[in-house]
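Sending over a structure as structure tokens; questions will come in a sec.
Just one protein chain is left out here, and the rest sit where they should.
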Amino acid sequence: MTDISTEIDPYAALQDKEPAKPPRNQWLDVWDQFKKHKGAVFGGGFLVFITLAVLLGPYIWNVDPQKLDIRNKDVRPLWTALWNSDAKTLWHRPFGTDNLGRDLLAQMIAGGRASMAVGWTAMLLSLSIGTAVGVAAGFFKRLDGLLMRMTDLFLSLPILPLLLVAVTLFRQPLRANFGPEGGMFILIVVVVGLTSWMQTARIVRGEVLALKEREFILAARSIGTSSRAIIMRHLLPNVISPIMVSATLGLAVAIITESALSFLGVGFPSDFPTWGKMLADAVPRMEQFPERVLLPGIAISLTVLGVNYLGDGLRDALDPRIRGR
Amino acid sequence: MLTFTIRRLITSIPTLLFISIVIFALLKLAPGDPMAQVPLTVPPEVKQKMREALGLGAPAYVQYFKWLNQFFIVEPQFLIDWMTRDSALFGWLPDTQFSMMYDPELQKLVPQQRTISYQTRSPIMDIVIQRIPQTLWVVGLAYVVGILIALPIGIYSAYRHYSVFDQAGTFITMVGFSIPPFFTGPLLIVIFSVSLGWLPSIYDTTHVVENWASFKYQLSQMILPVMVLALQTTAQISRYMRASMLDNLNQDYVRTARAKGLKENTVVMVHVLRNSMIPVITVIALGVPSIFGGAIITENVFGVNGIGQLLITALFANDTPMVMTITFIFAIMIVAFNLIADVLYGVLDPRIRYD
Partner (left out) sequence: MKLRTFLLGAIATTAFAPMAMADAHEGERGRDGEVKVIYWQAPSILNPYLSGGTKDIESSSLIIEPMGRYDQDGNPVPFLATEIPTVANGGVSEDLTSITWKLQEGLKWSDGSDVTSADLVFTAKYCMDPEGGCAQLAKFEGVESVEAIDALTTKVTFTTPKPNPYGPFMGGQSPVIQAAQFADCLGARAPECTDANFGPIGTGPFVVTNFKPNDVIQLVANDNFRDPNKPAFASMTFKGGGSAEASGRAVLETGEFDYAWNLQLAPDVISKMAEGGKGTPISAFGALVERLEMNLTNPSPDLPAETRATVAEPHPFLSDIAVREALSMAINRQELVDVGYGDAGRPTCNLVPAPALYASDNTGCLTQDIAGSNAMLEAAGWVKGADGIRAKDGVRISILFQTSTNAVRQDFQALIKDSWNQIGVETELRNLDGSVFFGGDPGSPDTFQKFYADVEMYANVFDGTDPQNYLAAYRCGNEPKPSSQWQGENINRFCDPAYDAMIDELAKTGDLEKRGELGKKMNDMLTKDSFTIVPLVDRGRVSAHANSLGGVILNVFDSELWNAADWYRTGN
């Protein structure tokens, strides 16, 4: 019965030991945690896939999405032939065609390009405005009143007249400088971005108001941390999860708002496809040609789901309390 | 908190005035003409006369002050007169005559001019009030239903993080949110009204609930629009609820609460929930005014004809006084509910101070 446990070297215990292995980079930990999140990997993977598809798609499938072929209109996608041998299908129109004979695969690719570009840009724009306004209003008391009244103002502006005014004032100069589609793109992105940041701002401000009274902010302040550092290092990481939710919802809102704008006649030129517009145009014929609503509908849903899972994964990976559990 | 509320109430008056100027300027700047829906067969000279009869010839600032006077002074007078005359609550008071004005030409009291819509040539407030029942029945109820479903989903999804329930909830809410109502509405109609024939596809705004059978009909005509709208609300609120709960469940105070032997129920439903409510309250408070704003697309699909439909027809008809009045009431609600949210922050987290 030897008492090994009592044999502790008191000096060794007091010494500073070298860590067994060198400290790992924080971002490697983040990446490890991220990889464990199956949804996030799937979501991220899907987003990469869809981005590549809409970017490189036109080079592989080089059919003009605006080309009419009235003789081959209403062609069904290839897979309908599986259960309906009478369906009109064509090998060189794998997804079928619409009521004017435009190739649906090419439209999906071109539409995806526009929708993704509008969705991401408008979402990022609204997110950055919303976060900046929210943090500034929550953190700096002097700005709060002014910024929040401005938020109230933007919330109460009716979007349709706003758009009509923007179109009237800016379409001609933008068209002259960026072409009809480029100009409209800028206009839509800016208008969607400018009219959707308010919710994010209010949410971020609410969180910041609560956070800035917490002890760790007091501690940071007492050691002389600058406001800028407090915001960047202590506040923003703690409001990341509502921001992520806003981002996910914001992407969907931007894609759908774009389609509503085309519907009202203030969006892209009518023969310029986007997912939202393809979906809206196909609704009256959804019983005869379900694929025309399903294809863009699924594309939008999967993109939004992808962003959602990616956001979930990122949030988990960035939160040191969850990481490593 | 009380002084804060009072201060905010006072500052909201200049805010609202400023908002009204901006909205008015926006509507005046926007291209459009109330005569756009008059057929092309009506000659331009006649259209010009009609515009003048609508008061469009007056300078913009005159039109603005006229509207302001009517909205803030004349309409409340009519409201007081109506309350003392017809309402059950104040009907016992002597009838007032605030809204009447002495006309020297006719030598008698005549009613003052109210805000008149270009489309209907009738007082706008009466139409707005007419629209409130169906708006509340459908849009308001959908909002309540949405919140009632969203909160439990959000809480449970966060508590059982990455469980099957959480995954399914995430999938359904996100797909639900990313599919627009202009698709879900007709889809539900095709399924439930056309194929199955169970539910009406067009909402009857004249329907009066007076007995069980009529209540059942009211229910059947509400189900589809409420479903479409509640899907959107549920998706949004449950996502914020879940995210916020997740943030809080890992905090130290939760461990402390559990360590001191509190029941799990108390820990989650009292401590964590209360601390997670700030973003959720913000979203809910922002959503309440939009009930009043109506649901333009859903109302259009089902023929609900609530305030959303009123606003969009007014916009298409360039009915400036109508658009102005509705958006301004909307602005008042926004300012009010954002104030309520700010007050609630202080209740939920007493550390938040505004003074």
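First chain written, first letter: the chains are A and B, and each begins at residue 1.
Definition applied: contacts are C-beta pairs under 8 Å (C-beta built on N, C-alpha and C of every residue); 3 or more make two chains touch, one makes a residue touch a chain.
Note that this is a predicted model, so its numbers are computed, not measured.
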item: Residue touching the undisplayed chain, where the options are B:Ala36, B:Leu93 or B:Met269; value: B:Ala36
item: Among B:Ser157, B:Thr170 or B:Asn305, residue touching the chain not depicted; value: B:Asn305
item: Hidden partner chain, touching residue among B:Val139, B:Ile189 or B:Val272; value: B:Ile189
item: Given A:Thr51, A:Asn99, A:Thr225 or A:Asn238, the one touching the chain that is not displayed; value: A:Asn99
item: For chain A, residues in touch with the removed chain; value: 66-68, 70, 74, 99-100, 164, 167-168, 172, 176, 180, 263-266, 269-271, 281, 284-285, 287-288
item: Touch residues of chain B, complete complex, unshown partner; value: 31-54, 111, 113, 116-117, 119-123, 126-127, 130-131, 186, 189, 193-194, 197, 200-202, 204-206, 300-303, 305, 309-310, 313, 315-318
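Note that in this section only the chains that are shown with their structure count from here on.
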item: Centre-of-Cα separation between chain B and chain A, whole angstrom; value: 27
item: Parts of chain B lying in touch with chain A, wherever the complex brings them together; value: 11, 15, 18-19, 22-23, 26-27, 29-32, 167, 170-171, 174-175, 177-180, 182-183, 186-187, 190, 235-236, 239-240, 243-244, 246-247, 250-251, 278-279, 281-283, 286, 289, 297, 311-312, 315, 323, 327-328, 330-331, 334-335, 338, 341, 345, 349, 351-354
item: Residues of chain A defined as touching chain B within the complex; value: 39, 144-145, 148-149, 151-153, 155-158, 160-162, 164-165, 168-169, 198-199, 202-203, 206-207, 209-210, 213-214, 238, 241-242, 244-245, 248-249, 252, 255-256, 259-260, 263, 276, 279-280, 283-284, 286-287, 293, 297, 300-301, 303-305, 308-309, 312, 315, 319, 321-322
